[in-house]
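One protein chain omitted, others in place.
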Amino acid sequence: MLDARLGRNEDIEEARALARQATLSRAGDLFWPAVIVALVLLALTGDALAPYAPTAQDVGARLLPPFATSSRGFHLLGTDPLGRDLLSTMIAGTRLSLFIGVTATFIGLVIGVGLGMAAGYYGGSVDRLVMRLAEAQTAMPMFLVAILFLVVLGPSVFNVIILLPALVWPAFARLVRAETLRLRETLYVEAAVATGCTGPQVLWSHILPNVAPRVAVLTVIEVGHVMLAEAGLSFLGIGVQPPDVTWGLLIARGRPYLAVAWWLVTMPGVLLGLAVLAFNMLARRFEVASGSAA
Amino acid sequence: MTGPMGIERRSIQQDTSRGGDVTMPVSKLVLPRAAVLTAVGLAVALVAIGPWLELGGAFAGTATRPVVLTITTEPATLDAQAVNDRHSRVVSGNIFETLLDRDRTGRLVPLLAESYEAVNPTTWRFRLRRGVTFHNGEPFNAEVAAYSVNRIIDRNYRTTRGSYTVGIAGARVVDEYTVEVLTSGVNATLPVQMTSLPMVPPRASQQRDFAWRPVGTGPYRFLGWVRGREMRIAINDNYWGPKPTIREVVVRIIPDKQTELLALRAGEVDVVLDLLPEQIQLAPKHVSHPAPEYSYIAFNTHKREMADPRVRIAMNLAVDKERLARTIYQGHARPNMSQHLSPGMVGFNPNLRPFPYDPARARQLLAEAGFPQGFAVVLNTPIGRYLKGEETSEYVAQQLAQVGIQARVQLHEWTAYQNLGRIPGDRPGAFDLKYGWNSNEWFDGSRIIAHITCRGTSSKICDPRIDELMTRANGTVDQRARDEMYQQVWQILNENPYSIYLLQQNLIYGLSARIQWRNRLDDEVRIADMRLVR
Amino acid sequence: MIQEPLLDVRNLRVRFETPRGLLRAVDDVSFSVAPRETVGIVGESGSGKSVTMLSVLRLFPPLARVAVSGQVLFEGTDLLRLSEAELREVRGAKIGMVFQDPLTSLNPALPVGEQIAESLRTHRGLSRVAARRRAEELLELVGIPDPARRADDLPYRFSGGMRQRIMIAIAIACEPKLLIADEPTSALDVTVQAQVLVLLERLQRELGMSLIMISHDLGVIAATSRRVLVMYGGWIVERGSVEEILERPGHPYSAALTRLVPDLDQPRDEPLVPIPGQPAPVVGPVGGCRFAARCAYVMDRCRQETPPAVALATEHISLCWLSADGVRPAPAPIPAGGRR
Amino acid sequence: MTVVPPAPAPAAPLMQARDVTVRFSVRGGAVIVPVDGVSLEIGPGETLGLVGESGCGKSTLGRALLQLVRPAAGRVAFMGQDLTALDGEPLRAMRRHMQIVFQDPRGSLDPRMAIRRIVEEPLRVHRLAGPQEAARAAREMLALVGLDAIYDRQRPSQLSGGQLQRVALARALVTRPKLVVCDEPVSALDVSVQAQVLNLLVDLRARFGVAYLFISHNLAVARHISDRVAVMYLGQIVEEGPTDALFARPRHPYTQGLVASVLRPGLGARDQLAAAARLVAGDVPSLLQPPPGCRYHPRCPFAQERCRTEAPRREPAGGGQVVACHFWQEIASGTARPRPAALATPSA
Partner (left out) sequence: MHAQSPGRFVVTRIRDGLGILLLVTVVIFLLGYGLGDPAALMSPVDATPEEIENLRRLLGLDRPLYVQFVDYFGHLLRGDFGESLWQYRPALPIVLEALPFTLLLTATALVLAGLLGGINGTLAGFWAGSRFDRATNFLTVAAVSVPSFWVGLILIAVAAVRIQLFPTSGFTGWQSLVLPAVTLAVVHGGRIHLLVRSATFEEMTKPYAMVARSKGLPDRLILWKHVLRNTSVTVATTIGWEYVRMLGGAAFAVEVVFAWPGIGQLMINAANRHDFPVLQCAVIIAGAFVVATNALVDIGYRLMDARLRVA
């Protein structure tokens, strides 16, 4: 029996729970991946698709509501206090929001998978150490630690990217460790050992490929989590700093105008929620497809 | 018993629906029950903890509740001598009093002193008001006044009001109601400095809890402080002067401007400091008044690109201040007169005008100075410190870009921003451009000294003419002569600008319908000035 | 049949919507069970034997997208037309079920006595005390020693055989008219199997129940049932008395079944005669005989036309073109002295 | 503990196990001994059937022989080497000579690996063939087990249980091992497929001359394929002998009960059922608390006081049979009278 807490992995539980939701229609299955593809395209092409330059000001057309028209033209989502087109700044923010989400998750993935395999394979004191670290990481109020960390190092995109993996690596480590332990007990690994495979051969040919799908699911979930965390830090002013722009920062920027220009807060939040929702839905699909959920 | 007769394609829909009923029995009874359970659970939870929370909170009943002011930052201390931030002054400014004060128009008037005179160039004598006692019963006299002065200048006493006490050497008792304040050299600004030097009771102020149990002589006495929430003050019935009409005041800490406004709209509070211009339409009432606050963007004249005054003049010409005031500040600001003073203040130069918006001329000057292509600079701005500071910086950056100067806006937390400002201009790490507000609560040209003299702590300019004039002015007691000299200083600072002169800012207060108040020129929030209307 | 049947299933058809297509789990199945009679259903996994019985009580897994049609007449009432609440009155009270895996079929967190008593309280309205007393009696009836004490134990304290006895006690608690035993001994050891089967048989006799015995093991069916239904691919391919099916099978599948697995009485050197291919669930459109792909006697028309039901003897019906042609597949070789 | 050597194998033994004991720690700190001092021999090309009910330790024994579970005590000699003394690389190298086929074909094949790669893998890890050669060998092997080349690139999820078990067999035999442990190789298959795989096992044995340890709970299947059969009960072998002799004259009461319990799909099944229920009582006890003395005594209709305290030795019982029972002779001669097995089924 696994120790209750060592085996616990809220994030993968979340993935499974997402997957167990009743399936939507087929059209729904295509919709969410399409959203992600669209966001990625938006991030890659960036300003090319934006109706205006994201930094172009026009203080004469400031705080226009959605669907308003200025001397420059039509503003689908309105303008901000300096007259910048909100849609364009949101598109500009897509790149960094996604980049941070993906990069930080990937770093966390590499750390987590490495440590998780080591813990699951070598067991003993390595296992104990890794899992205690993971637990300490989870037990710490990470948000507060993040504040402390960013106060000391100064807020910047780089520091945010090196901080956020700390939030996600334990999830990967726990998953991979638990899967490694589970897979070591499977018949096909036993068969591989019986065949004469060495330890590294078993790890490389049998365990890693079989962990991969679940790691993929978790990755998708964690990209969402990381994006939310980044938004939180940026919102509090300790994350990404202008002139860099992320959705979280846009929400923060619009906050003083909540009562007079509701769209400044609402729109970036909706886009962020949509992105994370798409990632969650995609993870659900993955999980269902890989057959690891009912 | 028959075999299958071929499978007719009967509509499976019908079956499925029934099959659905079979497998997913949703009882019609239980769903509302769940909702009811949830609701009951919520209600029980709230009722259970509700009474415990009724510590001092009053949500309803505006008619009887005290006047509520909001501040966004909780004061660190209410020891008025220790700090000088606006938010603590909202409380301590009503508890403590100084020897001299300003009236609503900004004129220097006696308060705890009845009169004062300079007995010699380094000695000022104050005759004190009699019959004044502190809220704790300690009498106010010369000994107290001397103690208060000596306390604040004691090097072991850490205060952020240090800049207000520069040049004060000490104080001594002459008789029970006469005190002399000594200066280290001639100090023309001493009377003005006394408006920033609160009188504190010797006994109470030596207690550790003075920081959160302040005792003063003012019209209001301190009632209590719920950390993180609010501070309360109430009328001092033994006040020596005219009694204010508002009896009890709560100063609530609401760290978000937005929420402050919403609370004002919701009728939870009466006075909100520093509204955004856009928020005015949502406030029940407001007052907006030009304040002695001058926004500017300081140059580091030690940087190669900005050494030439033509470049700096060009940058002044490149910014459309009218438009800035009209749009971003919605008219609640005006271009300042290219000096950080307003008419009526000592040193105001009536000959100076705002730099016009003239990008063509700016480009030309830049070319003359050898920068036809412009150059790149960083514009440093503090986060959340100044009303629309970040936006203004972005705006200026955009305007500078029009003449070819690429200014990148870099935001800093307040502490980091302050530290940045202290780095001498010729050292590595010194800023290029820095956005800030210069406040002149002394109404006096000397207030700017740290920013423009060669050895000024924040200064990034060194012009021997200025240094000479500033030193002379400070050593002259003749106010007319000083006025003259400061005017010259600003004349020089227009030919050799130390900053882009932006705006004179308004401060905007949101008021509830029941409050009647006209704010003072010096921005002190005096409850005594407020009235409740029916 | 002279007697009015207790259970009369007519043209039962069960289909599941699966990601791969429409699964025809049970197709046009009809059979009846007389009072006090034991009917055996034999078939491999996926033959539809379990689904047939679960459909009788409309017990499907959550989220199953299932369509049921036909009639399930129990004591003259069509169970498929009953509401969920009405059906609940039947489940456990008039029809009891015993499932395959006793390890997972008992609630791990509930004392076994309570698991028996709750049916009694639900259907019989017994008081807590009376239900408990009756539960202890039932435990004793199924052969659990010291029932008064053990009624308070959680399931994990019992061995597999004991748990299956408890499951049986649950199923018969309300003295149902019909007991459906779905592979009741498949998860048990062979030495325990005999005890459980004997117990089932005894209870059936004493309580006067009808019994439907589902198994993939022809031996179990032979030992318990008089009448047998052989299922394959959602069809009942052959039905008849045990004697008829074992001795004179009409359908090639039934015939092959008898020789598929080694027999202790068979000579060791006698080679096994396997059925080629794999049993596959019937998904999507199908035509012809469902056994055709694996049948040793397959003819062209088997692949195109649905075979007819042919009566070979009284009560012995085979669903096969071979039978229609009057041909019988080779019967199982009978070892010397092995069978009467 | 064991004094009498196991029944001799026809030739010089390929594998010889002596007093193999396996211990496991379980949750709660307890220790169970699923294999307790077992000795057996398997000759070259011989098939030894190992039968017993679930939890009797037969699978664990199979794994212990191959050192997949390291025995806590005892020795396992294989091709002249003591496997229990080997470790690491030398042991790994031995594995090409001894392979295993598991009960669950789906679980024992890596779901992410193509079929051909699964079969190639043993050749690869033992460096027996280069890539092309391995591919060819794998294809040949697959053809031998009746799977066409079209299965090459498929993955296990696309194959049925019977096909997968063929793949598992191909993998086990591709290195031409001397011994294959077949752990319930047909139990998880549909009845209509079992016969195919059994026939295949017999064919491959004939072709490669491989020896099988055939583990099964199904007596009829074990009887069908085995040369000799050993009967296991609660971690110990209670009887062993040539297949025909053992099934014709089971000496141990447990073997008798087992044989009697197998229901023939014939018309006598009903009577047989009653007889079987009379002969064997109760359930298999927990390994956590094995009964003292003869482990079968709580269920044995012939149990005497002696059985409760004293563990029986293994004794030759003629015809190559070895039995561990105090009273086998009395039982065989009919002088011991069985208690009725009424304990478990009291009358209502």
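Letters A, B, C and D mark the chains in the order given here, with residues in each chain numbered from 1 onward.
Basically, a residue touches a chain if its C-beta (ideal position, glycine included) is under 8 Å from a C-beta of that chain, and two chains touch if they have at least 3 such contacts.
In this text the structure is predicted, and so the values were computed from the model without any measurement.
A.B. asks: Which is it among D:Ser25, D:Gln132 or D:Gln289 that touches the chain not included here?
C.D. replies: D:Ser25
A.B. asks: Among C:Leu22, C:Leu59 or C:Ala324, which one is in touch with the chain left out?
C.D. replies: Of the candidates C:Leu22, C:Leu59 or C:Ala324, C:Leu59 is in touch with the missing chain.
A.B. asks: Determine which one of A:Val40, A:Met142 or A:Ala216 touches the chain that has been left out.
C.D. replies: Of the listed residues, the one touching the omitted chain is A:Met142.
A.B. asks: Which of A:Pro165, A:Pro213 or A:Gly248 sits in contact with the chain that's absent?
C.D. replies: That would be A:Gly248, which touches the missing chain.
A.B. asks: Where does chain C touch the missing chain, residue by residue?
C.D. replies: Residues touching the hidden chain, for chain C, are 57, 59, 61-63, 87-93, 96-97, 99, 101, 104-110, 118-119, 122-123, 154, 156, 167, 170.
A.B. asks: Provide the residue numbers of chain A that touch the chain removed from this figure.
C.D. replies: 1-5, 8, 10, 13-14, 16-18, 20-22, 24, 132-133, 135-136, 138-145, 147-153, 224, 228-229, 231-232, 235-238, 248, 251, 255, 258-259, 262, 265-266, 269, 272-274, 276-277, 279-281, 284, 294
A.B. asks: Quickly run down the residues of chain B that touch the omitted chain.
C.D. replies: Touching the chain left out of view, chain B contributes residues 20, 23-27, 30-31, 34, 37-38, 41-42, 45-46, 49-50, 53-54, 57-59, 73-74, 76-77, 79, 82, 158, 211-212, 227-230, 252-256, 258-259, 262-263, 265-266, 268, 413-415, 418-419, 422, 457.
By definition in this document, only the chains that are shown with their structure count from here on.
A.B. asks: Point out which chain occupies the most central position, where each centre is the mean of Cα atoms.
C.D. replies: If one averages C-alpha positions chain by chain, the most central is A.
A.B. asks: Once you find the CA centre of chain A and the CA centre of chain D, what distance in Å lies between them?
C.D. replies: The computed centroid separation for chain A versus chain D comes out at 51 Å.
A.B. asks: Using the average of all C-alpha atoms in each chain as its centre, how far is it in Å between chain B and chain D?
C.D. replies: 87
A.B. asks: Do you know which chain A residues sit against two or more other chains?
C.D. replies: Chain A, residues with two or more chain partners: not present.
A.B. asks: Got the chain C residues that touch at least 2 other chains?
C.D. replies: As it turns out, chain C has residues touching two or more other chains at 63.
A.B. asks: Going by the contact rule set out above, which residues of chain B touch chain A in the complex?
C.D. replies: Touching chain A: residues 256-258, 261-262, 265, 276, 278-279, 281-282, 323-324, 327-328, 383-384, 388, 390-391, 394-395, 398, 408-411, 413, 416 of chain B.
A.B. asks: Would you pull the chain A residues touching chain B in the complex into a rising list?
C.D. replies: Touching chain B from chain A are residues 55, 57, 59-60, 62-63, 81-82, 154, 237, 241-243, 255-261.
A.B. asks: Help me check something: in the complex, which residues belonging to chain C touch chain D?
C.D. replies: Touching chain D from chain C are residues 44-45, 140-141, 143, 159-162, 189-195, 197-199, 201-202, 206, 216-224, 242-243, 246-247, 256-258, 260-266, 268, 271-276, 278-280, 294, 338-340.
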